[in-house]
Structures are given as structure tokens and as C-alpha cells.
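Handing you a structure now.
With one protein chain withheld, the remaining protein chains of the complex are depicted in position.
Entry: subunit A
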Amino acid sequence: MIKVNNVSYLVGKKEIVKNVSFEAKQGEIMAILGANGAGKSTLLKLLCNEITPSAGEIIFYDKALPSYQLKELARKRSVLTQHNTLSLSFTAKELVLMGRYPHFDGQPTEHDLEMVKGAMQSTGITHLSGRTYETLSGGEQQRVQLARVIAQIQDVADGWLLLDEPTNGLDLLHQQQLLIQARDMADRGYGVICILHDINLAAAYADQILILKQGKQQALGSPDEVINCENIHDAFGIKVQLMKNENFRCPLVITTGRINQA
């Protein structure tokens, strides 16, 4: 469980995150939506203890987040950040193995190598194993990073996956595959918190959706409760129509243009 109580984050006098509260549970996917600069990434950084809240507190499992050791956290949750560069040319396999670093000293065990193999299979990058990172396409690089993040917590039964725009650079097939995989992991007991831009993707796979607007929590709830025209008008400043489709549990959102700003 991750419990966020009245968390705010200030840079100078500017409030990037304002008074946000929610509870995310294992077994669920929580999607965070919002316009550019709405404070989504900052909120995720707060959740992974990269920065500490100016006010409020975050409870991770049963303890306050700052009371964890770096290593302890690394064995409980893994984080996929938005911009990933690599300064030396590692192969895809070496990079995925880095995900296991919190779990072994010196040399990886058989179990670690097993986890690496599993993560590479589930993200469909086994064939890239020996390729160096910089020779991969953007989407392939993203999948390799994802495999690393999954390898890090694959054997932590109630672990957490925090993903900042994981679908960046992925084609339609791999976007779906990523969300299916996240869904599958949530069903097996992991907790997933994920920043997404595609509202329909979020609605189709998430259990809870949090919409941020200028750092404030604009809406929070199940996709049915949250995805409506007003919320999306408000958060993104665009006109939308909702379209019911029997294959989707939530109406599809179709953009129809920019609303005139008052």
C-alpha cells in the first residue's frame, strides 16, 4: 500500500504539487493523467523518494517513506524514469542484469540470471540480448529499460512498479503489450503506478485514475467515475466526445478540437 496524505511540493514559492491525497493498493493499476507541467512526474518523484514533500507525508507499506534505506527501497519497488541515457555501451542483457544489482553482491546468482531471462522474455527483447544499447531503436531501448525495471522486482511478491510515461516511443502493439503486462503483474499482487498520456489506454487498464491539473488533484476514482467530458475539458483544455463501445468497459474519448479559452 502507498498512502499519500496531503502532500505538497514547492520550488521556491511555486507549488508544483498541491495537497494531493490518495491511496494506491497492491493488485491495482493506478494511472496518473494530466496536461504537460501538471506535476505528474514530480508526484512520481515524491513517490519514489527522489525528492521529499514540502508538506504532508507518504506511507510506503507501513512506514514513512523517508525512513527507508536506499537498498531497502530498491528491493521493494523499481522506477522507470522518463529520460534514460546510457553513457557506456552496455549490451541489452548487461543492462537488464543491472536491475538485479540490489539483490546480489559481487557476482549474480543463478536465480538472478533466471530473473533476467524471464524479464527479457516477457518484454519480448530476448532477440536483442547481445546488441549494444545505442544500436537499438528508441522503442527497443524503452523495452530494455522496462525489462531492467521488471527484473528488479520480479521476485518481490508484493513489490511496486512506478512508471513515468512507459509507453513513450512504443508502437501500438507494444503499448498494448506493456499495459497487458502491467495488468498481469497487478493481478499477481504487484502495485503499479503509471503516468500515461493516452486516456483510452488508462481507462482500459487502470483500476484507479488520478487527474492532476496545475499540481492539484482534479479527479480521483475508477475510470467510470473520472472519465467524463467535464474532467477532460478542465484538465487538458480540449473538446471531447465520449463514445460507447461494447468492447470497452468505459466510453472511448475522442478529441474534437480545442476549447476557446475564456
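In the analysis below, contacts are C-beta pairs under 8 Å (C-beta built on N, C-alpha and C of every residue); 3 or more make two chains touch, one makes a residue touch a chain; residues count from 1.
Methods note: contacts and distances are computed from a predicted model.
Asker: Pick from "Phenylacetic acid degradation protein PaaD", "Regulator of SigK", "LLM class flavin-dependent oxidoreductase" or "Iron chelate uptake ABC transporter family permease subunit" the UniProt protein name of the chain that isn't shown here.
Answerer: "Iron chelate uptake ABC transporter family permease subunit"
Asker: Which of A:74, A:156 or A:201 sits in contact with the chain that's absent?
Answerer: A:74
Asker: In the whole complex, not just what's shown, which of A:6, A:21, A:89 or A:255 touches the removed chain?
Answerer: That would be A:89, which touches the missing chain.
Asker: Just name the one of A:4, A:48 or A:232 that touches the chain not displayed here.
Answerer: Only one listed residue reaches the unshown chain, and that is A:48.
Asker: Using the definition of touch stated at the top, determine which of A:134, A:171, A:184 or A:225 touches the missing chain.
Answerer: A:134
Asker: Identify the residues of subunit A touching the omitted chain, counting contacts across the whole complex.
Answerer: 48, 50, 70-75, 78-79, 81, 84-91, 94-95, 97-99, 101-102, 106-108, 113, 134, 152
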